[in-house]
Each structure stands twice: as structure tokens, then as C-alpha cells.
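Missing here is one protein chain; the remaining ones are kept as they sit in the complex.
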Amino acid sequence: MTTTAFLTDSTLCIGCKACEVACKEWNELGDDGHTWTGLSYDNTGAVGHSTWRHVKFVEAAPLLGFGGNAPDLASWTFSSDVCKHCEVAGCLEACPTGAIVRTEFGGVFVQPDVCNGCAYCVVSCPFGVVQKNSDDGRAFKCTFCYDRQKEGLQPACAKACPTESIKFGDIDELKLAAQVRVEELQSRGMQDAQLYDPTETSVKGLHAMFITRGDPKQYNLPPNPEVPTVYLESAWKSSALAAGVLVLGGLFAFLGSARR
Amino acid sequence: MPGLGTSFGRGGATTAQSDLANADAILIMGSSMAENHPVGFQWVMEAREKNGATIIHVDPRFTRTSAMADIWLPLRAGTDILFLGGLINYVLTNDKMFREYVLPYTNLSTVICEGFRDTEDLDGVFSGWDDIKKRYDHATWQYQNVETLGYDEGHYGGGGHGKEGTGTSHPNGCERDETLQHPRCVYQILKKHFARYTPEMVEQGSGIPKEQFLKVAEAFTSASGPDKTAAICYSVGWTQHSKGVQIIRSAAILQLLLGNIGRPGGGILALRGHASIQGSTDIPTLYDILPGYLHMPFFKSGHNNFNDYILRHKSRKGLWFNYDTYFINLMKAWYGENARADNDWCFDLIPKLTGDHSHFGYWLDMREGKMDGLFVLGQNPAVGASNGRLERTALSKLKWLVVRDMVETETASFWYNSPEIERGELKTEDIATEVFLFPAAGTAEKAGTFTNTQRLLQFRELAIHPPGHARSDSWFMYHLGRRLKKKVEGKVGKRYEPLQKLQWNYKTEGPLKEPSISQVLKEISGWDLTSGKQVSGYKELKGDGTTASGCWIYSGVFPAENLNKALIRSPKNYLGHGWGFSWPNDVRIIYNRCSARPDGRPWSERKKLVWWDEEKQEWTGIDTPDFDKKKRPDYQPPEDATGTNGLAGDKPFILNADGVGWVFAPTGLMDGPLPTHYEPLESPLHNPLYRSHDTNPPEDKKIRPDNEYAPIGDGRFPYVLSTYRLTEHHTAGGMSRTLPHLAELQPELFCELSPELAADLELVHGEWACIYTPRSVIEARVMVTPRMRPLWVQGRTVHQVGLPYHWGYNGLVKGDVTNDLLPISEEPNVRIMETKALVCDIVPGRRATGPEALKQWKAHKEEAA
Partner (left out) sequence: MSDPIMNLSNEYTPKGWKPRKEARLEEIKEQAKEFGTVEAKGVVPAGAPFPKASPETGYYGIPLLKQPQWKPEIPIYFFVGGASGAASVIGALAHWTGKDRQVARDARLVAAAGAIISSGLLISDLGRPSRFLNMLRMFKPQSPMSMGAWILAGFGTFSGAAATAQILSDRLGFGPFRILGNVAEGFSALFGLPFSNYTGVLIGATVIPVWNHNVRTLPFHFGMSGINAGVSILELMGNDSSPGLNRLGIISSAAETYEGIELEMKRDPVVNEPLKHGASGWITRMGGVLSGPVPLALRLAAEFTGKRRSRQLRQIAACSSIAGSLLTRIGWVRAGGVSAKDWRLPLEETKRPRVQKSQSREDYPHMRKIS
């Protein structure tokens, strides 16, 4: 079983949303409501319990290289967002029932028959991916098409993507491919092309990496995502201190007082 | 389609989408390919990534395609010919022609007859213009020394789709001047015609800055020659204009001059606007053509008979020499044994055209109460057609209406739910139309073929039976036909004969008694009636009644009893041989004789496709040769040779009578042998080129009280309006606004406009605005975006407003019907409406509901400019 990964190359994304729809069709997900946001062509907003692939439309500052060359024109780039399937995953560490597991393909998977909807994963994901479905009661996110991968198929989104912006394959091969691609783009004049794979944070790297142009912040990709387990040490120390105060304070309070 | 048909011989894309990956430059115009043909667009991306191709997108809006292009040029909607003419001028002025290709393979050197006058001579019209009848007489457009049959009434009634370059011109002994000096040779005429399409004129007329234009011109025209090719992709952004066919002609001329047709990475990819529209013109649901682009006969006393019909359309040379064969095979397929030589193959049983029976033609008749009934199958004209108000009101005049669809479309519900009902213009209790709504089967629930934009037939098998009473269209038609035939059994009278003699014995299969689609496809492909065996292609069809084929261009799709080529899925090369069947004859890039030099060698190693194998004495290569396989490159035809034998070995365009690509189109088009810039029917500006003619002269505006136009420069409607599609929705929205996970992608109708216009009119992003035209008013959400830009044109700022057209009053997400704003107009050749360039006014605020909306619209119309 090789560890598989996604490499979403946003420079090839045409914003067609085939990935979004293919995912919904394969997983039989419902809609997230029919509200017009007016935020470019993105009426979904973010990934959530019923949207596991989400195409972002970034109307931003001009980018040189390709894509509309009028100097005073905002550029338009597209990027398909997905669960990052972190190497060290906040949701997985936090899940008390053990519903969230790492599959043999290296993806992070929520077992829907175990999840009891405590929603602790929701506040443990530094990328804001996993979400509880209040009608259903359980938490949902991208499964990395675990069912399809078990049959030797690619995930639905990768299959549907017409321009192969979503690449799927062995993680080491994709990491290499990403490097090659970023170098190629930079040699073509796109100095702002970069790979988003925060290996230096506590997340230790993603199984769903992104090549973007321009600052990843405009795609809502955080520069310093942290797995909340990094806070545990301080937290339990503080807890111990509180316990200590309770014991010592209590001893002091009772010992120093009259019998009653 | 006639744009390509007159230029090259066949009205279809000249290449396959996968071939775009070989291009060195791609011009996408009149299309947002990434949005509307996203799967095909992957090859544009490949061209960009692997070939380093320059991708150019010219469009009034900066779309998702522009985001992927290297260069985007903003264009004033409706000025495509100015731009393309500017490119042609650039080619001619800077001597960028691919001479070795153009001279042998096009009619650039052909001399035109003496009486010809250009628009430059006559201030906007060609010679032969009849201002009273509003049409052209083509006599003065013909080649020197070539006899022609004049045009006749029927042709004006019938328009002219698809196949052209035909029998009305018999270019025996046409005169050529290879030095291109003769004042009336096509080259000189072309130069004169486009002389004023300078970069300055392009900037003045369409708003494209001059330096940008020159940059694009250089990039595109230098991708030409033996080693390089460039492709053009277009779609509905070019066709839905009052001069759509001529726009395509300009592209054809450009590609011929640059030597890109019939070569890998070149050609013109007509991106059709629907998954199987190509199929619906090949086996047509159009009123004026028969399967395989044969002409529908027209009614004219004295010319009603079979011989006259054949005489008119059969040409002495080229493939159309076999016109009668193809027609006879069609008749044999339809009428079986009843079609014989002694009854003119049942020619009398085919209905004859008496006028304009196009969509708008009969719909206006319907509006006047002249029609009893209508079948609407998988179409939603209440939302999709122009002037929705007129369209829906017309429906109320029918006695009965049958709608077959997967959901209750706006067309089916017009009688109780529509803007007219809401505004009180129609009352449900007063509508006498009896409406029948039949559930239709979905794609996976029926067998059949799609013919996609690159002429590729793909057979789909039935995966699951349709639920409940839903049935496929073939089921419906077959059983309807069967019942109608039963009704007329034994009746006497000429009017029953067409039904009685119709051969309708298809086998049925399965529990639902579906007609066997395989059998239908076999019939289309053709068989030998004496042996019962399938034919292998159109070359085996005979004109003596021993073979039958429902559509000669599809012949060969089912060449043997169990070999359905449309069904096979084992592709062998990048062109896709082994996957489906590409008509004609599984040629993927048509006119591919052009990919070899006149002597048969490829132009270059990099751009080789088809070439002459001297050893085997035949044409060979990566693609199936679109040429007589055994014809030597140096073949010269004897004087009296006919058919394709009458064409020399270096004449690639085998449907044209002279075998060459038509830079100048002497016949086939209603509005001129060369494209000319005219303004759209509604425009804020006059034609910068000609004083006397602002718009395309033969255009039919169908002016009526309920189909008004704004005069040019009307102050009430100062902004240019263009309508378009989004990836997320499907045409009139029946299949996308009814599915929750598709509806959520674009839930509301919105208009796109520039920040400058928004500031000017105090339109706020996210709020509502009303868009007014002389036809109607609608409301939409405002999307302010820098992707729309004001243009500086002829000393004025021109603002453009964009509106997608997918919304209607049914479904999960609803919105106003954009096409209510459009007028009904008919382009002279194909009678298509102009949707891409009109004028409008836009005002912040919501539209009134009910009868107030009408008052609001009228008040706006009546205010002084």
C-alpha cells in the first residue's frame, strides 16, 4: 500500500467545478443552501460537511506571466480546496472515539459508523475542514475516496478534473513533481509560484499539497497551521497547577480553621 | 456552419479537440472555451504547457478562459469582423501569407467576373444588392468565364445551411493569375476590401489598444508556415450575431491565408453549443436541410420536380457530383421499396419549402394563430429563445402543445406560471391551449449516439430503464409513427401517401419495446439491399436504388453486422482512432491533404499528418486521408472527368467544385462573398466604415410592435449588453436549476459590470439592478468586477454589461429570464438570433412585480433620451 496524495496545481485550474460536483455525486452529498454570495463565482464559501471539494475564485492583484495581461486588471486564479489529510492531523489526534483513523493509503478518514458527533474534531482542524452535520449528527469531510482507492480507482475529483489540475498518486512522486513544476513555472517568469506544504509546522506536511501563484493567504491557506496537540503541555501544566492549588489551598483552608 | 461550409466544403469543425495540443498559437474568440467546453479545453492547456503555445482570448469579458490565456484582448461586442479583418489586413500588409500553401490550395488567384463591385466601391454593399427586396443577386460574384445557375426564390426562403460550394457554380476553366497581379483576382479584391482595417481602425472601432492588437497579430501570424500552425476556436459568441456566418468566414479566410487548414495544430474548431448539436445538424432537425447536408427542396412552380432539384445541386466535379446518389440512398432508407426510379424515388412525398419555416418563422405564425399544435422535445424556448414575451404569448395561441422533458420546463408551465401570467398579460382561464407534458428518459436510460463538436459519433448503451412512464424520444417517435401509420391505413388520397409509404419496420427490444437503435444506426450507415450486408462507407453507395443510407456522411459507422464503430473505445493515437467514429470515414482532421505539399511530401517532420507513399502508391499517415486514397499528387484530370476524378491531385477541398478553399465565396451565402464589418442590429455607434449601411443589409429584423428595436445611438439605452453562459448551468437551466447540488453553484441571476459603470450609476455590488431593453425589463443581482472594462471607442466611453441566461421561473433556484430582453432577428443565412450584442439601460433597484412591471418598463421606454 503506497501512501497516496493529492497535488492540486492551481495554475492548471480553470474553475469549472467538476471536482466539486463529481465529489458530491459520488458521495451523494446534499447542497449547502442556495445563497448567492457575490464573491466572484464562489457561492459555496468553504469546504464543510456537505462540500468536500471547493473551488476558490481569487480576484486579486495583477499577476505577471500569464492570465490577462492588462496591467491595471485584477487577475483571476482558481484553486480547488480539499481536506489536507495532514501528516499529523489535528482531527485525528483529537477524536475521542477513534472514529478518525489513518487509512492504509495515508489519508485521514472519518468512520461514519463510529462517530458520535462530539464535534471536537471541528475545533481541532487548523484548516477548518471537518464539520458536523447537525441534521445527521455526525462529522464529515473528504474521505480521500477511500472506497474508490480500495478498488484501485482514483478519487472522483481527480478523475473528473479535465486539465489534470488535481493530480493523484504516490506521495513521493508527487512531491518531486511539485518541485519540478514550481521550478518550471518560475523559469517561465512566474516568480510567485510556490508549493504550499507546511512541513516545518507541527502538521509536518500535507497529503494534499497545493501549487499556487501569489501569496497563499489569499486562498485562505494559513502560513502557520498548528496541530493543537502542541498546546497540550502548557495546558496540562496549568491544570496541574490548578490541582495543586486546590489541594494545598484546601489543606490550608481546613487545617488552619477550627473543627466544625 | 455555412461559414465553414462555403469556405471549405463541409459545415463542421475541421479538426479534433485533441489536436489543439499540437498548435503553436490558439486564438479563442466568440467562445469562453474553458467555461463551456472544459473537457476540450484540456488540450489547449496542453498546448500551452507542453508546446509553449501562445493562447489568445478576445472577448468583451475577462472570463475563466482569459485567466488561462497568455493574452486577453477586450472587445466591443459585435466588432469581431473588425478585429479579424484587422488580422487579415496585417497578413496582407506584412506579407505573412503562407504562399506555397495558398497558391495551390485556395482560390486566391482566381479571377472574378467583371461586374463585381466591392463594399468599398458601393459604400457598404456588394454589387447585386436589391434595396427593395432586401437581398443580393449573386450573378456578379461569380468566377470569370464560369457559367452559373442564378439563385432562385426558394433559396431565399430556405437559407443555406452546411454544404455549399456546390452545383450552382461549375468552375470549368476558371481563370487564375498565379502572380496575383490581376486587378480582379481574389487577392487584389481582398486587399482592397480589407485595406481600411488598420490597427488604428481596430482600436477606434472595437476598443482594442493598438499595441495589444499588434502584439497579438504578430504572435498569431508568426505561428504559420511549414513548421508551425495555429488554430482558432469559436463558439456561439460568433454564431449568434446578425453577421455570424461572415465572422466565421473571416476566420476561414485568415486560416487559409496562413495555411492552417487541414494541418495538425491548425484548423478551425467550431465549438458547438450543445453536446450533440453537431448531430442535430448532421441528421437534422433543421427545416432547410436533409440528412448529410442535402438541401430541402423548395416549392416553385416549374421547378418542383426531381430533375430540376438534382440539376440545381449536383456539381460536375468534387464530391457533390454524387449528390443524386446520396439523395437516392436517403429516399431508399426512408421509403424502402416504395422509392423507385420510375416515381422519382418518392421525391414528391417530401414536403417542399414555401418560405421561412425556421424557429422564428413559424413561431411568428404561431403568434398570429396560424398553427394548431406543436411538439417541443427537450427544448425550452420559453427561456432559451429570444423575446421570451413573444415566445410565451405565441404558445397561448396553440390548440395543443406537447412537451417532452425530464422536468416541467417553463415552456410547459407557461399557462399558469410565467411572467405574462404574473403581469396579467395572459390569464390562465383564457388560454385555450391543451398542454401535454410527457416525462422523458435521461441520458443513461436510453441507447443512442451523440455527435460531438468534432464530428465524433459515440454510441451510448442503455444502462438502466427509465422510471415510471418516462420514455426516450426514439420510443416516442417510433410508436407515434406506428400509430399514425395505422390511422392512415387504407385511406385514399395524396396527403396520406407520405405516411403510408414510409418504411417504419424497426424491431423493438426490451420490456418497454424500445426501437432498436442499432438497427437505426445500421440504416443510417447504409446497406446493400440486394445482399443485405452493410456498406463500408459512402464510396460504396450506388445511385441505382440497390443501396440505402440514412445519412451519407455517417456511412461507415456500422460497416459490418456486429461492428458498431461508434461503440468501440480503444484509442490508438492522439487523434483518437479506435474511439468512436468521426465522419466522414473516420477522418479526424478533414481536408488533411493540405498537410502535405502539392508534391505529396509533408510540409515538415514536425507537422506531418498525411503524405503520399511513393512505394505503395497511396496516401498514408497518422490520420485517414480525406482524399482519394490512390490519387497521385501530380494527377491532372481529363477535361470531361466528373466527381472527385475531376479534381487534380493537389486539390484538397474535395467538396468544392474547384477543389480549393474559398477565400472568396462566389456562391452559398446571402450576405456577401467577403465578410464586412457591420454594427450589430442595436448599437450605440454608427458603422465607422460605411455611412449608408450600419447593419448587415439582408438581415431580417422582424420588426413588429412586440419586437421593437432601439435606433442606433438611442439615448435611452446607452450601454452594450451581451449574454453568455456559465459552466455551472446548462442552457435554459432545466437540468441544472432542478438539482440541488448544481443549483447551489450559481443560485441567482446576476449581471457583471465594471467598477467605473457602477460608480457612475451608483450600483452597489450585491444589490439589485433592473436591466431595460425595448423588449422587456428584468432584475438581476449586481456583480461589480474589474473583469468588465469600459472601452474607449470612437472618442467615447462605451460600457458593456454582461448577463448569463440560465434562469427561469421554475426550479429550485429561480430568476428572471434574460432572453426576454433580446429581439427576434434572423441572420440571413441560418436565421439565428443576435444575442451577443445589443443595447440596454441599467438602473439600481428592484423590478416591480405584477402589472406594475409592465408600467415600469413602458415608462422607461417613453422617457426622453
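Each chain carries a letter (A and B) given by its place in the written order, and its residues are counted from 1.
We take it that contacts are C-beta pairs under 8 Å (C-beta built on N, C-alpha and C of every residue); 3 or more make two chains touch, one makes a residue touch a chain.
Only a predicted model underlies this, so the values are computations on that prediction, with no experimental measurement involved.
Only one residue from B:G468, B:G490 or B:G795 touches the chain missing from this view: B:G795. Residue-wise, the contact with the chain that is not shown comes from A:C95, picked out of A:C95, A:V108, A:C142 or A:A156. Only one residue from B:I112, B:M201, B:V402 or B:A648 touches the chain missing from this view: B:M201. One chain of the complex is left out; on chain B, the residues touching it are 196, 200-201, 204, 684-691, 713-715, 718-719, 755-756, 758-761, 763-766, 783-786, 794-799, 841, 865. Along chain A, the points of touch with the absent chain fall at residues 38-40, 42, 45-46, 48, 56-61, 74, 90, 93-99, 114-120, 122-134, 136-139, 214-215, 217-220, 222-226, 228-229, 231-232, 234-239, 241-243, 245-247, 249-260.
In this section, only the chains that are shown with their structure count from here on.
If each chain is reduced to the centroid of its CA atoms, chain A and chain B end up 45 Å from each other. Interface residues of chain A, counted against chain B in their complex, comprise 12, 14-18, 20-21, 24-25, 29-36, 38, 40-41, 43-44, 59, 66-70, 72-78, 162-164. Per the touch definition, chain B reaches chain A in the complex via residues 34-35, 38-39, 41-42, 45, 48-49, 55, 62, 64-72, 74, 726-728, 740-748, 750, 765-766, 781, 783, 785-787, 789, 812-813.
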